[in-house]
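One protein chain is absent from this view; the other protein chains keep their places.
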């Protein structure tokens, strides 16, 4: 008897599994794609890069809400679909396929990470759906095809300007570079920094590496202390940057950490507290200290809705949705085949995250570069550098 | 066939089915090592990554044909399985588990530093050579070969090693040789699955083949039923579909996944299909009525 019961439980479980799959399949395909415009969100809501995805989702939701309040795009309602890709490449591939074939989205907004964007972009390109990344700053993204766009401050434009600033304004000439090995963003950014430093005549005195997710950086920081570097360039994300600075403080010496917009996460100040206070500088394309009226209005709405400060990702997701809406309006079509051409013509678009222009190869140019530091636990604009790209 | 198929099944389902197929090949490989021979390996993803990277690098950088790349990837994985197998299979049980974990980690770190493999960014842009029909045919091939192997003399020798190694040795089974052979074959299948995977996803990175991946494959084998071909196939299918289904419960899906593993193990400690072999299944179907009467 006992045996039989066990087996029937197992059988029931399997049957249940097999029946639920088609069940959940039906849900997605309900509602025809004719009367609503669907946009798919790509980003992590859990996992190690959730700090980029969560504010991004908020920015995207705000933008869609605003569009619908104004009557939608071309008179159609806009609907966002928000799956969590956990920062995992297999997951994002699965979600992108689901968005395209099941939900019939016209465009996907995301992902904040370069590597993941490439995975989704490949799928989007093959299926003729627009993908718009509000975060991918590394190389090799728009090269995937003419359905792929992004509105970020590219590292190759920003880094030389930043290195120049460090050497001229601060007089730092001896650089230490730490890379996060298992972080694609970091391994792509390090060579950009190295090239810029070498070109401008700086000296790299220490090259070291860590891994994302580790907490023990004692050995690296002890090495750094003895290296005689004027400044530490760290190319990874905010969490590790804060932990490195904590260790620097514990080992009782003084150095500034400079990095890219991977450091742009509220957790930097929360984790680092006084260890990062005016000791971390990073560049990015958005600062809430920018006085432009568009930004002002966005800040107000965002604070009202969520009761917190927006960051670069919320602003860039917001802009991405708005730019997509503008392209569809201008093209008078919601067909990705048609409005992608309109999108590529974007010039001097004044968004909440600064001015964006797409070059003929669809690479974005954003100006100015904002240098941000942490003051009193908040991000403060330190300096602005104009970038000229021809 | 694929074009015909695509008319009736949407791409999302097709994708899940291909992934199920790849996972079946992976799990059957591990089944040979852990399920049948009883050698706990927790680094199967490492061998998978060798196959995936080898095949991807060959098609991307050297323009080799897919079939050749796939074969080279599998052979490369098998070669490493062989090399690792000879010294380590002298170790027992959990020491072996540790060495396999360690080896998979070393491979992962190697790929993180491997210029040709794109370091942490990984490789992308592989053509989607892997098609549903190809995976389907390969799965059938692998299953049939597995089945033939397991019911042969060698298969019974492998089972004997699991049940009692010393007794098997006493009966004249060359246990070390058989274990290394099983390990090599398992690695070959892992490499094959890896090659298929990389040319289906079009993107691979070292973190795709981390420790959790190995654990996932082990789960498929144990959950389905160690040593049982239909069981392992079912395990692979269930564990591929389950995360997709649990997407409805969004944030709670991993919570359910974890709890389900515990519950299943409590109620079905030997996996869903125990040690059931294809042959037994046929037998059972035939004698179904009699059995119901008896109980």
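Brief remarks on what is shown
Chains: A and B, in written order; residue numbering restarts at 1 for each.
The definition used in the following text is that contacts are C-beta pairs under 8 Å (C-beta built on N, C-alpha and C of every residue); 3 or more make two chains touch, one makes a residue touch a chain.
Going forward, contacts and distances are computed from a predicted model.
The chain absent from the displayed complex carries the UniProt protein name "Amino acid/amide ABC transporter membrane protein 1, HAAT family", chosen from "Amino acid/amide ABC transporter membrane protein 1, HAAT family", "histidine kinase", "Putative spermidine/putrescine transport system permease protein" or "ATP synthase subunit a". Of the chains displayed, those contacted by the omitted chain across the entire assembly are A, B. Of B:85, B:231 or B:271, it is B:271 that touches the chain left out of the display. Screening A:229, A:243 or A:281 for touch with the missing chain picks out A:243. Check A:42, A:210, A:255 or A:372 against the missing chain and you find that the one touching it is A:210. Chain A residues in contact with the hidden partner, per the touch definition given at the top, are 46-48, 50-51, 181, 208-211, 213-216, 218-220, 222-223, 226, 239, 242-243, 246-247, 250-252, 267, 270-271, 273. With the whole complex as reference, residues 34, 40, 87-88, 90-95, 97-99, 101-103, 105-106, 109-110, 112-113, 164-167, 170, 211-212, 215, 218-219, 222-223, 226, 251-252, 254-255, 257-262, 265-266, 269-271 of chain B touch the missing chain.
Keep in mind that, in the parts below, only the chains that are shown with their structure count from here on.
Distance between chain centres (mean CA atoms), chain A to chain B: 34 Å. Listing the residues of chain A that touch chain B in their complex gives 1, 3-4, 6, 9-10, 13-14, 17, 20-21, 24-25, 27, 45-46, 83-84, 89-90, 93-94, 97-98, 100-102, 114-115, 118-119, 122-123, 126, 138, 144, 180-184, 186-188. Only residues 10-13, 15, 112-113, 119-122, 124-125, 128, 201-208, 234, 238, 241-242, 244-245, 247-248, 250-251, 264, 267-268, 272, 295 of chain B touch chain A when the two sit together in their complex.
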